[in-house]
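Sharing a structure here in structure tokens format.
For this view, one protein chain was removed and the others were kept in their places.
Every chain is named by a letter (A, B and C) in the order it is written, and numbering of its residues begins at 1.
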């Protein structure tokens, strides 16, 4: 559990203003924001590397504002991993054990478990310089986790990775979070991370927290125009994934949508998006390779000159982008009954 | 006119191998390739900054292999613009006039014309450090053009620019090329540049020219798997743009396609692409907001597991991406008659 | 653990205070030991003024010579790669590690009368030993590396792309140097000249071998110290130090980029 009260930091070049945050134990908290918003500074303040003049930080109820970093038991994984370049992978991972003697047999067991889980066996004797990006991340994760921290801070752990590695590490993070119950606090500017990982999120800008809350809340009910613009995504939905026969559906509560999923996960809560330009509006239903065709009622039309944003209520509010010619040909008005169609491959899932 | 014969360059860190190129006068030649392919080295070799040990370079029929750069009359615009930081914009532009006294009244006229064309009036007295990215590019262009070079070399002139500026400079380049008739030689790794600007293109890899030719040739008939993978684009077409009533169409010769265009340009040759995932396959025609619906015959099916690439001949060969479920439901086979539909907004134009 | 942490922080601060004290205390004490009256008497002493003037004059000459001879060479080193370049760069740094009297002896070995070069010089009436020329030669020898290294770094800081563009616009290599490289690197070159002169003005051991007379300020200080003792040499030392500190201050102000000036 992390609690931050009225935190101010003022340095030349960066500042934090009146930060108030409360993160429950076991949460996967994601901090979003543009570059230069002060996200990394907040991370380093929590871990104890930035001296605090005004404000308080509590970890598990204890005021650690004046404690040095080595007393806080907070793991940190930097974007560049910050592996010790002069130590082998094994020595990197074991580094923290010198200073945390609590039940050394237990620590060693944890070490072995982490090596196995993160598939580090074959690289234990290598130096960091000989590792791939994905391997470096896994080592940095193992090093931070081996001391069994109460909180794990992650500074854009997925940026600067190849797409394959990104996917892999993202799943790893999810798995570790679910298994260990450690509180995760992750900085990112990738929405995919948020939708895939977060149980709670905050948006930060110019040293201030703009909004904190559930992920859907933040995307669907942005509290400020900055948050709305920064997120800028339409058609974000949450639902439960269901497999029926060979096909996969997501039930949002309001509607059921077919998706093209080759994912292992069978059921559970997911987020998904559909790009407005991938949605077709028609006045009659039709059968085609577009797997999803839903009746609905036009609730909003936004004129952008050559193109129109048409929002229809099909159980969920969904927005489509169409050309002026289409719009005029169909003579659409608010309240009209229409059909929205989109291909199952156009549904982007975040599982 | 540039002609390069059997050029070899060998330095620690980079090399060019057996470069042979012949570029006609007035051509807009684009050199594509991944980072580290040796594109910039080739540029600097043409301008005379890299000494040549083996091979010959001819400019307008004259062998300049051993000539110093100041005798070649080749303009160069670097990615970072390389403006002289200690000189004002005006002095930057006038720099070349000190050394090129050929008809100074004509030079001055050219200077004034360039200042006007490139809208530099208001910034003539500023130092480069106070310019925006787009302004810097325009100044670099003016500086290179004021000496009336026979060839203009451009090293990724559009990268590292904001999207707005990118658009603006791209149009500027096209306009200048059309007006002056100077031979352009541009390095890029952005396909948009190629489709929008090039009259001819080459792909380079590891110091070698992989393929030279017309743009459509390179995209549609890649001569090596490297070129195919590097370009990796499907559904690239060329056609003539036609305005009819309020709507815009492109005639590829094989078929006529409606596009959503709010562009000034009324008619002429254009390239366009349609993403495979934006194309719907159906067994009957249907009317919807999808503006384009064409009958055709399936000519190829590629199974990628959960998704299928289906190519149909609708006058042009066009490839769609559909899910396994769709594919099985429609029971598609090669030779089947189908309808391909896509929205006018899904057609990406390069004018 | 918290105590150990504080302990290390305290150690760093204590060491800092020791070092600062070690460097500043002797200088402060020397300044304070010289009374105003002795200082003003020293300022009026013609021998002192002559020697300080000679020091400033010869050190400046060393800087100027280094500038003229060193600039093209520094440019060559900054822009071209050639086999053995690292060896050449090492040789340039040699004067910095040769013991000071050895520098004088080495130069005497070449210009002395028992070597053909020295014989030629004496035949055409050029005297190195015990002359201003000799002093300048020695000071240039010890100061040159500082200028060349500073100028080289300055030239390296000018993007070769700017030079390439200038060439493509019709400027020759020399015009490019004058119009692009020099205006962008002059600060480094000036810093180099000052560093060279500062090193030269502080030299004693090499000069005293070549030329006890005419007396540069460090030699005069040494002579007064030897002949009359500490308190008589202090005022001269203070005056010369003030000259050096001024040079040093100018150097520091110049070497800070414009927007960072305090």
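In the analysis below, contacts are C-beta pairs under 8 Å (C-beta built on N, C-alpha and C of every residue); 3 or more make two chains touch, one makes a residue touch a chain.
If you're wondering where the values come from, they're calculated on a predicted model, not measured in any experiment.
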item	value
Touching the absent chain when the full complex is considered, from C:54, C:144, C:189 or C:211	C:144
Positions on subunit A contacted by the hidden chain, ascending	44, 47-49, 68-70, 72-76, 78, 80, 82, 84-86, 95-96, 98-100, 143-144, 147
Positions on subunit C where the hidden chain makes contact	1-2, 4-5, 7-9, 11-16, 18-20, 22-27, 29-30, 33, 69-73, 75-77, 86, 88, 90-110, 112, 114-115, 140-141, 144, 148, 172-174, 177, 198-199, 201-205, 208-209, 217-218, 221-222, 225, 230-231, 233-234, 237, 240-241, 244-245, 247-248, 252, 262
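By definition in this document, only the chains that are shown with their structure count from here on.
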item	value
Whole-Å separation of chain centres (CA-atom averages), subunit A against subunit B	36
Separation of subunit B from subunit C, taking each centre as the mean of its C-alpha atoms, in whole Å	55
Distance from the mean Cα position of subunit C to that of subunit A, given in whole angstrom	59
Residue list for subunit C, restricted to those that touch at least two other chains	none
